[in-house]
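Note that this complex is displayed minus one protein chain, with the remaining chains in position.
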Amino acid sequence: MELIVAAGIGLLTACGLYLVLRAETFSVVLGLTLLSYAVNLVLFASGRLVANAPPLLVEGVPRHTDPLPQALVLTAIVISFGMTAYLVALALRAKGESGRDGFDGGDPT
Amino acid sequence: MLTEVLTSALVLIGAAFVLLGAVGLARLPDLFTRLHGPTKATTLGVGAMVVGSMIHFNAQGDGVSLRDLTIVLFLFITAPVSAHMIAKAALKERERAPQAEPPAQQDPSET
Amino acid sequence: MSHLAIIPILLPLAAGIACLALERAGLVAQRAVSLAAALMMMAVAALLLRHAGTGAIDVYALGNWPAPFGIVLVLDRLSALMVAVCAALALPALIYASGGTDALGRHFHALFQFQIAGLNGAFLTGDLFNLFVFFEVLLLASYGLLVHGNGRARANAGLAYVVLNLTGSALFLIALGLLYGTLGTLNMADMAHALARVPAADQALVRTAASLLVVVFALKAALFPLSFWLPSVYGAAVAPAAALFAIMTKVGVYALLRVSSASFAGAPVTADLLQPWLMPLAIATIVAGTLGALAARRLAVVVASLVVVSTGTLLAAIAASGIEAIAAALFYLVHSTLVAGGFFLLAGRIASARGEAGDGFRTGQTATRAVTLGAAYLVFALAISGVPPLSGFLAKLMILRSIQEAPFGPLAWTALLSSSLLPALVLARAASVFFWEAKPAPAATAEARLGLPALAMLTMLAASPLLVAFAAPVADYARATAMQLRSPAASEAVLGADPATARERRP
Amino acid sequence: MLAVVVPVAVGLVVAAIALTLWRLLRGPGVMDRVLALDTLAINAIALVILFDILFGNAISFEAALLIAMMGFVGTAALCKFRLSGDVIE
Amino acid sequence: MSVLHALVPAPVLSLMILGLWLALAPQITPGQFVLGAVVALAIPRLTAAFWPDRPRLARPLAALRLAGTVLADIVVANFAVARRVVGPLHRLHPAFVEVPLDLRDGFVATILGSIVSLTPGTVSIEIDRERWILFVHALDDTDPQQLVDTIKRRYEAPLREAFAC
């Protein structure tokens, strides 16, 4: 289980970073989204992986996993959603200003 | 015991139909026939499972709860919309490339 | 119950909300709210300084939950100082913006106030995740402020800045996750205790996690090689935004200082995490900033490059890490932030007074109010280059003295002294272009009157002389701050005598 | 009995997911993939219901509910984009 | 009646919301009932603007009967479709079928389309509101006219009865 989740995190990170390093804005948006998944999973994993132990103090739930990372991840999810929205708007503005996608300057060809 | 049998049966039927839907999706020859797989079989599949689950949990608890049915309610509202939209979009695609099915792997809007 | 510690966060937050609510009411109402809040912040900052100046450490437990479980704000000398610098920077910047810059786009005042709230939150919080949240608050506000006024350069700078910082935030969260997953706490003081007890088998993991955290702070601080983005980004912002940005790199420096002296230094696992490399990289930062200043073609970019230099200088002192060095760093921090902020405002004035040529290094029309601008330019240029008798000299003197014995000391001296001279030459060249080579303006322009922007800029002008006049009290405060950082008092104030309560081993 | 049936059912759903993923990767058209995505969401609902039965508490019910309620929004938006090039106008 | 109508402008919707609320509630307590009732009365009122020309359910019983028919059809037809899906593909005769409609309400037509889509073997592709035709794709259709008749008889007629349109 631990190995699988770690592998998934690594995969998300690698794919996300590869896309973040691309030149097109949209790829960067995709990459950052993948990266945020990876990050959320790391943060989530810091409370360790337990099935069937939700942090709900109600009847029928005998075990409880660590609630703190979940609260942190929730915060992180919402923040990264806001960021994505902002980045998209910014990409559009940049396109509107420069008439093309991708970052000004770019790389020497 | 009875409830367990009932639950088991419903769960199995549901799972089987979920699988059937996927088989249809994977197997049927074109988009419009594939559309039938998931929108049908999964509906009954999930429906049966929901009922099974409901029976299972109602047997455990004190009162009667119908809340699992809300899943079915929303699925029944939304699944036809999905099918409709997909079919419409597919038709439009076919209009755009009348000679043949749109070239496969590539999003035509990118070319 | 004293709520003093949280006022610096709530006040701008409330002002920002009010500005939002007043969006329909027009800019005048927003300006009034925003300026009033900034003025009140100055008063609050004075109260904070006075209170923290007694050596008291206020711990404000949000929601009345004790540390380490709840979030606490820690008001000590350092945080009070940072809040005060922020307030001193914000008010003139807002006055400047109220002269018309704020009308170039939407939500300026709300974003500005939120940025102040974010900055103050970052300075005051004693919780690492809360620090992340406030980083995000201040970053998001800064994104908005950076692109305020729009235009191609700003949009592109904004993209680069946002993407870079989003990646940085991701790194922050990864580090946080790893740290929580090993130390089991988020409170910084508690983390220090947990760090001190890390078993040998976990040390590599903890060290690596801590090093990732350091990378994040280094990015915010713009340490070499993470400094390249800064000149073009800060140089693109409108003047009042850039002025406020002058303190943003200091947040990174602050965080680095906080964790390195309060958390890392005491634990064997992290004690040597910075030492081997910080000084060389700080020196490289100074060099990079100096090169940037030489390469710049616009005044605002020069000032932004000098912000990089100031980061390098500060981190060199922090790398040297004695009481003296930290005290020197703090004095320098106050000086460099205020002067750079004021200089950004001046660059904005020059740009608008020169018409098309802006603040670029090409011959343009004679600046309106050239004498006033020229005099102000002289003061800022002297202060930022560290020329006596202004504060830059005192700050540089302290830094030089305190890092003399440190490893790489001679190299750091060379870099520091060169970073005074070369930018001074650049600034002299710029002055020559702006004030001596100008062609007469075609006709008297509307800019001729002394408006709010000029008032703001002149206010900032006072910072450096005041810092000279009150050098002794400021230096004493800085020294006391450095000593307080080293003492266990803060940790005890947050956690009490026995910090190892209420933790248990989870399966 | 459930102890046997539920794992079998999970196996069936996992097989369904595998087939759906195959269609997703295979395509050939964009709409085929959208359809596969839509199906995947429904498979997920099934899986969530099975989890609840497996774990003996109905904690994840809302997850299934939300997927049922909102999963199609993505599908609808994708289709609308294909149809008219914009989603909201 | 008019007072009641003013109080409960959309009785069916309100009932559905109340039912939904009570179904979701962990326990049905008096408190939940009151709360649900408030919600069920308030939301239709608040969202009324989003539902212009809301059709009125004239015959609820007819609607219930139709629901029963549809559910039964779904179960029965599912097995039939299952056979076709796993069976040999060359025996399939997919086809597009046009169902001319007698009803003249967009929403009710949509319900009809949904029923068609939910019952196995057919998917509603489009509703033409100018010519009032429902376009249906059938998975295996050997006799189009029979399909049209079935749809009109089993679903359209009861729908028109229930909504009086």
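Observations
As written, the chains take the letters A, B, C, D and E, and residue 1 is the first residue of each chain.
The rule is short, and it goes like this: a contact is a pair of C-beta atoms (placed from the backbone, for glycine too) under 8 Å apart; a residue touches a chain by one contact, two chains touch by 3 or more.
What we mean here is this: contacts and distances are computed from a predicted model.
For the chain that is left out, the UniProt protein name among "Monosaccharide ABC transporter ATP-binding protein (CUT2 family)", "Branched-chain amino acid transport system / permease component", "Nitrogen fixation protein NifU" or "Monovalent cation/H+ antiporter subunit A" is "Monovalent cation/H+ antiporter subunit A". In the full complex, the chain left out of view touches A, B, C, D, E. Across C:Leu75, C:Leu226 or C:Ala246, the single residue that touches the chain missing here is C:Leu226. Here one chain is not drawn; of C:Pro92, C:Gly184, C:Gly364 or C:Pro453, the residue touching it is C:Gly184. Contact with the chain that does not appear here is found for just one residue of C:Ile6, C:Leu119 or C:Val238, C:Ile6. Residue-level contact of chain D with the missing chain is found at 7, 10, 14, 17-18, 21, 24-25, 30, 33-34, 37, 40-41, 44, 47-48, 51, 54, 59-60, 62-63, 65-67, 69-71, 73-74, 76-78, 80-89. Across the interface with the omitted chain, chain E contributes residues 13, 16-17, 20-21, 24-26, 29-31, 34-35, 39-40, 43-44, 46-47, 49-51, 54, 106-107, 109-110, 113-114, 124, 127, 129. The omitted chain makes contact with chain B at the following residues, 70, 73-74, 77-78, 80-81, 84-85, 88, 92, 106-111.
One rule holds for everything that comes next: only the chains that are shown with their structure count from here on.
Touching chain B and chain E together: no chain. Among the remaining chains, none touches chain A as well as chain C.
Chain centres computed from CA atoms place E at the largest separation from chain A.
Seen from the Cα centre of chain D, the chain whose own Cα centre is farthest off is C. We define each chain's centre as the mean of its Cα atoms; on that basis chain A and chain B are separated by 29 Å. If you average the Cα atoms of chain A and of chain E, the two centres end up 39 Å apart.
The geometric centre of chain C is 62 Å away from that of chain E, both derived from CA atoms.
Multi-chain contact residues, meaning those touching two or more other chains, do not occur anywhere in chain C.
Counting partner chains per residue, chain B shows two or more touched chains at residues 23, 35, 37, 67, 70, 79, 81, 88.
Taken pairwise by the contact criterion, the protein chains link up end to end in a single open path, with no chain closing the loop. Interfaces, counted as pairs of touching chains, are A-C, A-D, B-D, B-E.
Put simply, chain E touches chain B in their complex at residues 19-20, 22-28, 74-75, 77-78, 81-82, 85-86, 89, 92, 94, 113-114, 116-126, 137, 139.
On the side of chain D, the complex with chain A involves touching residues 54-57, 59. Touching chain D in their complex are the following residues of chain B: 4-5, 7-8, 11-12, 14-16, 18-19, 21-23, 25-26, 31, 34-35, 37-38, 42, 45-46, 49-50, 52-53, 56-57, 60, 67-68, 70-72, 74-75, 78-79, 81-82, 85-86, 88-90, 92-93, 101-102, 104-105, 107.
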